[in-house]
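Notes follow once the structure below has been shown.
The complex is shown incomplete by one protein chain, all other protein chains being positioned as in the whole.
So that you can tell them apart, the chains are marked A, B and C in the order they are listed, and the count of residues begins at 1 in each.
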Amino acid sequence: MALIRFLERPKLEKPLLIEGLPGIGNVGKLAAEHLIDELSAKRFVEICSGHFPPQVVVESGLLRMVSNSLYYTKAPSVKGNRRGRWKDLIILTGDYQGLTPEGQYELSSEIIDLVKGLGVKRIYTLGGYGTQRLVDHPSVLGAATSPALVKEAAKYSVVFSDEPKGGIIGASGLLLGLGAVHGLEGTCLMGETSGYLADPKSARAVLDVLTRMLNLHIGFSKLEEKAHEMDQITAKMLEMGKRATETIPRAEDLGYIG
Amino acid sequence: MALIRFLERPKLEKPLLIEGLPGIGNVGKLAAEHLIDELSAKRFVEICSGHFPPQVVVESGLLRMVSNSLYYTKAPSVKGNRRGRWKDLIILTGDYQGLTPEGQYELSSEIIDLVKGLGVKRIYTLGGYGTQRLVDHPSVLGAATSPALVKEAAKYSVVFSDEPKGGIIGASGLLLGLGAVHGLEGTCLMGETSGYLADPKSARAVLDVLTRMLNLHIGFSKLEEKAHEMDQITAKMLEMGKRATETIPRAEDLGYIG
Amino acid sequence: MALIRFLERPKLEKPLLIEGLPGIGNVGKLAAEHLIDELSAKRFVEICSGHFPPQVVVESGLLRMVSNSLYYTKAPSVKGNRRGRWKDLIILTGDYQGLTPEGQYELSSEIIDLVKGLGVKRIYTLGGYGTQRLVDHPSVLGAATSPALVKEAAKYSVVFSDEPKGGIIGASGLLLGLGAVHGLEGTCLMGETSGYLADPKSARAVLDVLTRMLNLHIGFSKLEEKAHEMDQITAKMLEMGKRATETIPRAEDLGYIG
Partner (left out) sequence: MALIRFLERPKLEKPLLIEGLPGIGNVGKLAAEHLIDELSAKRFVEICSGHFPPQVVVESGLLRMVSNSLYYTKAPSVKGNRRGRWKDLIILTGDYQGLTPEGQYELSSEIIDLVKGLGVKRIYTLGGYGTQRLVDHPSVLGAATSPALVKEAAKYSVVFSDEPKGGIIGASGLLLGLGAVHGLEGTCLMGETSGYLADPKSARAVLDVLTRMLNLHIGFSKLEEKAHEMDQITAKMLEMGKRATETIPRAEDLGYIG
């Protein structure tokens, strides 16, 4: 069961798709939502699906289906009018990814059909790359559908290798893989992240690359604020962990034994 | 696989749908069954589905498929003839909800199609809201598809907020969410409940709000009896728990150590 | 994916369906296989399905798909020519039941379509009823689609009640429940069984009732032999359990403590 509803039917010219759905460190979703805010992108498609959790979201007593959504912005300003081969932007984000493997494939397939119909030819997918350790200056890992795109992104210090060894799991990978089968090209940008907490700093790193690639003008102060808050939370947690370790009596201190 | 059978084809005028299926504290089902009893509502649709457990129920040696059912009652009496925009009532209850997320979506979708075909325009869904603690005077939480409905229910001391944080899971949420997509409106009423046991007191609280909203005349003695029984069971369990705690020797009593 | 293959197309007159698939104590399957042997019933339909485990069975180096099968026997001899309203027999058995709830529903639904097409109007399903204790003289529990069938089976000391409390799970229940929806009637016969081991004694009890109800002439020596073997295995296991208990030193024997 998939329900795709157009809330509006904007005329889009040479649109690019940028995807950022929930995932590791929530990097992709944080990045996509920041873009939507900064570009005042407008929601125009709602995607509900039987592959999402069977629930509704409640906000101030109003309920709505869990969903993915498409937002658009017409010809956002670019530095020096260097827009390249694209004009409008479509941004995909949402509450969940598909719950099951089959659900992931079906949703990605439906989204590819949908955006292909809207004229999309290139896709950027945004996500996190889990390192299981705290990262101060997250680098950005890439994977693309063609050597030309690898070469393009490498100019912006994106790292291309055989990583992630386990492949790219979920929508950020499938949209590009399935897209390629349907003649679309694209690049996945993954920000390094511990994977323990939501990571706005990693989202910042990913958007830094993306906006330079697209010559996009956006502010970063809101994302940097969130990153600063997370840094403080992390510091507090580390401090608490350190104190806890210090107050645990070591074996040699336990004089009453022996 | 879904099997929808009409046992009867009543002519229904301006029908409201009230849903109460099994769920947390069994609040919704207890409330719906009490309504059916008090209004002598009549079973007229049987819904079987491959998304229910693969089993049959046995009663006095007779077996029947597990199912959901629709009951109806023609123009039940209302206080001071203040019926508002509805006339007849349809009540949905049953043995199970769908076992899987996909099953939940499919069943809710089929039920929306079905009741829309019967002329339903508004839905009330009834359920529990788990608090993980014993509640003496359960309040009723709400969520609705429009601000107007929020305003209406708030008059009856229904609490509207961002709760439940995790959203409303299952049929009580989906019927409203999917209903809204298909042009139906509605309100979900959730009675506070510990979630540990069946909770007729919470069902009573939910029905209290609903009957006041609809000006419905019904008795509550049977539900109050059940609530009284559950109170006694709960009191016994708490007493047993207390005694068990008292008979566990505390460390300082264990004189033979040291 | 379901593959139904006719190996032969016998002309069947007023056929009854008897089902015995794997389940608790393997009672149904043991009973169905004994019937097939005693009546020299012939395999004529093979049912493969994507709801079975994805594997093939190997026997003497030859492999075959896991499947369910229909066997038939034309007009088996009955005592005193009292055949009632049936003439030929169809017996359903196989390697597995469907793996998932949806699979169970789909398979039962396909089998009902199939046997209805073959002229079946009445079904007997055979299975076990788990009691979690060793049973020397298993009684036979029943559940039927109509009060008339309950009355008929009760004459043969079949017990009808609200048991099993959890309903009848799997094909023995669904074939009757779905059958009833499609106008077929039937009775489920469940032999008491511990549920720990395959239980030919319980299968014997179930067949004893069934053959008396149908006036069928069959021998029981092979099933009694199997029951005797299982009794010996059970006795050995109980003896071993007893010895193991005796050789565990009890607390008061452990002189070095205290």
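Here is the rule we use: a residue touches a chain if its C-beta (ideal position, glycine included) is under 8 Å from a C-beta of that chain, and two chains touch if they have at least 3 such contacts.
The structure displayed is predicted, hence computed values, not measured ones.
Although it is not drawn, the missing chain touches A, C when the whole complex is taken into account.
Touching the missing chain, out of A:Y105, A:Y196 or A:F220, is residue A:Y105. Within the complete assembly, A:L176 is the residue of A:A41, A:I90 or A:L176 that touches the hidden chain.
Think of the hidden chain as still there; on chain A it touches residues 98, 101-102, 104-106, 108-109, 142-147, 150, 160-164, 166-170, 173-174, 176-178, 180-181, 188.
Where chain C meets the missing chain, the touching residues are 1, 3, 5, 48-66, 99, 103.
By definition in this document, only the chains that are shown with their structure count from here on.
Of all chains present, the one whose mean CA position sits nearest the global mean of protein CA atoms is B. In terms of their C-alpha centroids, the spacing between chain B and chain C amounts to 38 Å. Of all residues in chain A, none touches 2 or more other chains.
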